[in-house]
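In this view, the complex is presented without one of its protein chains, the others remaining in place.
Letters A and B mark the chains as written, and numbering starts fresh at 1 in each.
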Amino acid sequence: MILVLFAIVVWVLGWWLNSRLASGPYADTRLVRFLAPFIFGVTIIVIWELLVRGLEVSLVILPAPSVIAVRFANSLPILWEDFVQTIIKGAFSGYIIGCFAAFLMAIAVDRWDFLRLGLLPVGNFVAALPIVGTAPILVMWFGFDWHSKAAVVVVMVFFPMLVNTVAGLREATAMQRDLMETYAATYWQSFLKLRLPAAMPFIFNGLKISTTLALIGAIVAEFFGSPTLGMGFRISTSVGQLSLDMVWAEIVVAALAGTAFYGLVAMIEKAVTFWHPSQRG
Amino acid sequence: MTNNSRQQTCIFEAAHLDLTFQTNDGPIHALKDVNLTVDKGEFVSFIGPSGCGKTTFLRCIAALETPTGGTLTVNGMTPDEARRNRAYGYVFQAAGLYPWRTIAKNIKLPLEIMGYSTAEQDERVRSVLELVDLEGFGGKFPWQLSGGMQQRASIARALAFDADILLMDEPFGALDEIVRDHLNEQLLALWARTEKTIGFVTHSIPEAVYLSTKIVVMSPRPGRITDVIDSPLPKERPLDIRDTPEFIEVAHRVREGLRAGHADDE
Partner (left out) sequence: MMSDGFKAIWAVLTVLAVIVVLWYAACIPMNIKGVLTEQERAGAEVQPTSAKDRRDMSEFGLVLNNSFAIPATWEQDRPRLPAPHQVAIEIWETTVQKKITSKRSLIYHGWVTLSATMLGFVIGTGLGILLAVGIVHSRVMDLSVMPWAIVSQTIPIIALAPMIIVVLYSVGIQGIIPKAVISAYLSFFPVVVGMVKGLRSPDAMQLDLLRTYSASRSQGFWKLRLPASMPYLFTSLKIGIAASLVGAIVGELPTGAVAGLGARLLAGSYYGQTVQIWSALFAAAILAACLVGLLGLVERTVLKRMGMAQ
């Protein structure tokens, strides 16, 4: 019971600290912008730990953060293998193939009006569908190994990427197009020098959305069949064995991989679209 | 006068030019029976209320619009041939510089497209930056410059490839009056130095009178020319020429022309 009371104290303390930071003179500094969410996160984890211990919550319902951390540290080789199988082989290769294919298709769609009129509504429609559902079919076609996961990822990232790139390639204003016309520029000159750079913010938007979709696709596809490794496989089998600490360890890996992947793309975006108002800030 | 010598001095020649846009609300007569000749080295302004076709006419010269009737020649060629020969530089209402390129790289854009060598590109960028008074700003990005400086950079971009013709569509319309006066003065100096033929669209009477050797007054519905005024002002024009009786008289005639065009409406 003491621990539960202690948890309440920690919550009040954390909140009080953040209130002081938020209303203090340094509220708009970078340090506070980093510190406040950090304090909030630490508070949550400490309360989680205290409540699980204080209320003696069963390990099969919610393991304490310390238990998860220990499991994480002890299973690094397994976690690494799963990471390579699911993220590197499945998600990453599918992401590259899917985004690149969508980019090429977007160029074709942009070039021929008929394709844009016909394919774009279909693409918009498909982008809103539960595409993970294709996983059982693709697993049947491409086998249990990572190839089928990559295929699911390709299908998942293709349409959002297509729609974003096509929108981006149409972003150049009429005046900018007229300027290229007055130079008697060829199609490819105006594509490379005007439309592609102007499309970059949109393309990166598609690339960023696709990072999360790629991870979702690769992990969920493993629920439909996989070799005896991979993050989705580990999650579903560990859930079956009620070793939830392992499940949480995998989720930590997924979270780290997700943020790192997204962060990487966002960093490249910052370097490429430094000129865009949203990046100048 | 032989046909040949005429072609050499005459830069634009429009005869019975018509342009009708088909819209959902029916056809719009943007230009009707426009006749005009402009000689080499002239500074011609097109003035009139919005919808009078002044911008449309400029876009026809630039082959950005295709007339539906009549004939139009630019440098003795069709507008489209002239465009392919890169006969003119065009300055739009907004600077329209690419935000991902520095000022110098923006000015290089047409040079890259037209296949100039790198050394030539650098040399031309240097000389046109000097021409528009932007030395030292080549490495800046457009969004780091004021509106007036951006518009000057866009003029530099239009000058970079040394076309004989400069077409300007309300280039200073978005700038405040003080900056505009300054740029007008600079534009005249530049015109005197380069001896280009300039087509200039504006809706400001003082600007048109101050800059032009020839003022074309237009009126809307249908877009047409109501008056062509050859300015009696000397080529040398300090800013205070605007207070002289000659200037005021020309301005008066332009205003009369505009009013006549409007009277037709009633």
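By definition in this document, a contact is a pair of C-beta atoms (placed from the backbone, for glycine too) under 8 Å apart; a residue touches a chain by one contact, two chains touch by 3 or more.
Note that the structure is predicted; figures quoted are calculated from it, not measured.
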**Fill in**
Of A:F83, A:W146 or A:F224, the residue that touches the missing chain is A:F224
**Complete:** Only one of A:R33, A:R170 or A:K270 touches the unshown chain, namely A:R33
**Fill in**
Of A:L104, A:L117, A:M175 or A:I268, the residue that touches the missing chain is A:L117
**Request:** Spell out the interface residues on chain A facing the chain that's missing from view.
**Result:** 15, 18-19, 21-23, 27, 32-33, 36-37, 39-41, 60-62, 114-115, 117-119, 121-122, 125, 128-130, 132-137, 139-141, 211-212, 215-216, 219-220, 223-225, 231-232, 235-236, 239-240, 242, 244, 247-248, 250-251, 254-255, 258-259, 261-263
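Criterion: only the chains that are shown with their structure count from here on.
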**Asked** Which residues of chain B touch chain A in the complex?
**Response** 62-64, 83-84, 86, 88-90, 92-94, 96, 98-100, 109-110, 112-114, 141, 143
**Prompt:** If you look only at chain A, which of its residues touch chain B in the complex?
**Reply:** 173, 175-176, 178-185, 189, 193-194, 197-198, 200, 273-277, 280
